[in-house]
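First the structure, then my questions, so here it is.
Missing here: one protein chain of the complex. Every other protein chain is in place.
Then we have chain A:
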Amino acid sequence: MFRWKATAAALAVVALTLSGCAATDDSTNTASPSLVISTIIAPNSFSTTQAEWGNRSLFYQSVYDTLLLQTAEGTIEPFLATSYTYNSDNTVLTLAIRDDVNFTDGTHLTAGIVKQNLDRFKSGGGPYSTDLLNVASVDAPDDKTIVITLSQPDPAMVSYLAKEAGLVESPATFDAADAATNPIGSGPYVLDTASTVTGTSYVFTKNPKYWNPDLQHYDKLTIKVISDPTAAVNAIKAGEANAVRLPNSLNFPEVEAAGWSLNLNELDFEGLLLLDRAGTQNPALADVRVRQAINYAIDRPGLLQALQQGNGDVTTQVFKATSAAYDPALDNAYPFDTSKAKALLAQAGYANGLTISMPSTVVLGATSFSIIAQQLADVGITVQYTDTAPENYISDMVAPKYPAVFMALEQNPDWQLIQFMLSPTATFNPFKSSDATTEELISAIQHGDTATQAAKAKELNTYIVDQAWFAPFFRVKSSFASDAQTSVTVMPTNASPAIYDFKPKG
């Protein structure tokens, strides 16, 4: 009898202790001005030379400021630089630097420090050091002025300065051994290195001397890294975060059922990149009719339903819906039509079919590859897959080892997209496809004013769709879900919202 009593008492103590600890968990305490965000990937390093935007921007924006600011409306505004102006031929960019900013180690921000940051970013060998490829020189004629001279016009330069290339860190970290884990910036928050577990959970406290307190909406900020979709949904259901980046769109109904809001963004498109447009590996792909036939062979609404449970919008263009190049009519340039596809193949001399080799990889989902092969087989195109290790998929793609590939790519702002997928030097144009029309349009965009850039980008988009350089399927909906206490405004040009756009409601 005694034993039973002792056991019962012990169980009661354990239960009380555990329920007590659950109740004091700070992440669920809505009265506290703290924010817990969960995202899917950790930064490799806090050193600005290694910085990457996308899903990692939150970490950098918390501790650093950028020279310019990209708003949720898609505009570029002053930030550490109070103004920016180009000369007449868009090759000299002059920035005026604020004089009321200090780093958290007390160092005062000067143009000289900005110059050192820009020079280090360009030569630092980081994943985005190519942002500053067109920068010929950076000068600081006085403490408040920066002059960036470009070797050729770069319409994306101001956008880069609002992202990774524009981050400014204290000179104290330039040669510090712990630069990767102990950032010193002038941003709204300071990394609490003692409470942070690298790669897993990052804790930030409010920078008490921040120059722009209007952007500090919380006293404490925690960014957790949860890449597993199930764990992300569990964190939502258990109330262990206020805002969660969902790794995919498959759990949308569950998240909404938990009383959370979905803040949707269409950044990526999925589809086929028909890379070998000159037919050097597969002569058939040199014929525009074959590339168009592939586009007609794809049942986009069916694929969207099968692969994304309908979460997304079908499209046949690679430019995003908020860009100047976008044309709604091009979302349905190639409606699903197998007889038209077969007819085009026959006209091109492939009435008896053809074979295309492509890589496949487990990371992009086995279903995608089998459905694509099935749909192309229905019009007489045989896909020969070579299974590729995930870590080699992109290397093989850009090598280039395959005439066509299935891929999910981000839809960057127009000039960046051109540099990323269309220009002869673009990473995702590995066969260096080019012709007189694209060359002329790209040059006009590079050298033109804003109105010309918009008009020519639209022309370029129409031409690329007509030439069927790609066979896009749909734009994928990604989401940053938020609880009832938190408002989130997504960025049209980035996977993560800006850290300043997470706000307490009410």
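Heads up, the rule we're going with is that a residue touches a chain if its C-beta (ideal position, glycine included) is under 8 Å from a C-beta of that chain, and two chains touch if they have at least 3 such contacts; residues count from 1.
In the analysis below, contacts and distances are computed from a predicted model.
Matching "Decarboxylase", "Fluoride-specific ion channel FluC", "NADH-quinone oxidoreductase subunit D" or "Peptide/nickel transport system permease protein" against the UniProt entry of the left-out chain gives the name "Peptide/nickel transport system permease protein". Only one residue in the set A:T110, A:T149 or A:T181 touches the chain that does not appear here, and it is A:T181.
The chain not shown here is touched by just one of A:L35, A:V114 or A:I226, and that residue is A:I226.
Across A:N44, A:T71, A:T149 or A:S357, the single residue that touches the chain missing here is A:N44. Which of A:A306, A:A389 or A:A484 touches the hidden chain is settled by the complete complex: it is A:A389. Among A:N87, A:S137, A:S151 or A:N234, the one in contact with the hidden chain is A:N234. Touching residues on chain A toward the chain that is not drawn are 15, 17-22, 25, 38, 42, 44-45, 47, 50, 52, 125-130, 179-181, 195, 197-201, 224-228, 230-232, 234-235, 237-240, 363, 389-392, 394-395, 398, 420, 427-428.
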